[in-house]
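The other protein chains are all here in position, but one chain of the complex has been omitted.
In this document, chain identifiers A, B and C correspond to the written order of the chains, with residue numbering beginning at 1 in each.
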Amino acid sequence: MITLKYFASLKTIAGKEEERLDVGSETTVQKLSETLLQSSPQIGEMIQGKKVMVSVNQDVADLNTVIHDGDEVAFLPPFSGGSL
Amino acid sequence: MITLKYFASLKTIAGKEEERLDVGSETTVQKLSETLLQSSPQIGEMIQGKKVMVSVNQDVADLNTVIHDGDEVAFLPPFSGGSL
Amino acid sequence: MRTIMESKVRIQREDFSVTGEIEAIKKSSRNIGGITVFLGTGRELSKGENISKLNFEHYPKMAEKKLEELRVKAIEDFKIIDMSIIHRIGEIDIGENIVLIVAAGEHRAETFKACEWAIAELKRTTPIWKRETTSTGEVWVQATP
Partner (left out) sequence: MRTIMESKVRIQREDFSVTGEIEAIKKSSRNIGGITVFLGTGRELSKGENISKLNFEHYPKMAEKKLEELRVKAIEDFKIIDMSIIHRIGEIDIGENIVLIVAAGEHRAETFKACEWAIAELKRTTPIWKRETTSTGEVWVQATP
């Protein structure tokens, strides 16, 4: 089981903040995005189109990053901290 | 009568903070420095050698600046405010 | 050691004291001659629209980790003595403090460079998001220049 986290505008798009997903013992960001294309097409497209950043265990990831059982994967829209 | 003001290191060199001098109704910084070469040779040389800045009525002056009766002339060593 | 490090990088709901943070960083060294501070505050106007309030959300753990990496890199790269970074989350009114970066060094030049780099880098790399509330509704700010 891995944990998926959605932030900011993605929470509204995904309709949730967090979900748990069984992906077996190992997968990749690319494969996860393909899975999501079924369940949350908009999110899956944003990942593949690099409209959102993906992190695995709080580290920035790319499509080839390997995801292990127990990992925390987060979908991060463009940041806007810092006030201006 | 004009007022001469000495600041920082120049106070020690001149041996005073302020003095009053009769220069007639009009003179120049150049002529004043020549007068000072007699009374305070080191100060006179520093003015002519541009080691100190001169102000007339709080405005930066040069050797040609005219000084009128009643003016305040100050001798300003290089500034060192601002902490570093 | 760990508590000191953590206190120099914080994400918090409550406001902070600029004077308090400066005095805290002064304790790092008796050789600090220049301190450059950047303070980001909530402004009323954004792209021509009037904002009534702001809301900041962050990715806990990752945001703090990014800020700490940023702090360490700023100290090393710009050869400054110390840096602290604080970002508020939650609801922020117009005029209120949002983010604070304090860069302390021996001389001023490197503290200006470090401080300006740090705020730009924070915006680029730290998972914090802003939601603006205007008369027409709420919107997540997607990209800031």
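We adopt the following convention: contacts are C-beta pairs under 8 Å (C-beta built on N, C-alpha and C of every residue); 3 or more make two chains touch, one makes a residue touch a chain.
This is a predicted model, so every value here is computed, not measured.
S.K.: So one chain is hidden, and I want to know which residue out of C:R10, C:K26 or C:K53 touches that hidden chain in the complete assembly.
M.R.: Only one listed residue reaches the unshown chain, and that is C:K26.
S.K.: By the contact definition given up top, give the residues of subunit B that touch the hidden chain.
M.R.: Looking at subunit B, the ones touching the missing chain are residues 5, 7-9, 55, 58, 74, 76-84.
S.K.: What subunit C residues would touch the chain not displayed?
M.R.: 17-20, 22, 26, 30-45, 94-95, 106, 108, 111-112, 115-116, 119
Note that only the chains that are shown with their structure count from here on.
S.K.: Averaging over Cα atoms per chain, report the distance between subunit A and subunit C in Å.
M.R.: Going by mean C-alpha positions, subunit A sits 26 Å from subunit C.
S.K.: Can you give the whole-Å distance between the Cα centres of subunit B and subunit C?
M.R.: Between these chains, centre-to-centre, one finds 48 Å.
S.K.: With centres defined as the mean C-alpha position, give me the subunit A-subunit B separation in Å.
M.R.: 73
S.K.: What positions in subunit B touch 2 or more of the other chains?
M.R.: Residues: none.
S.K.: Two-or-more-chain contact residues of subunit C, please, as numbers and ranges.
M.R.: Nothing qualifies.
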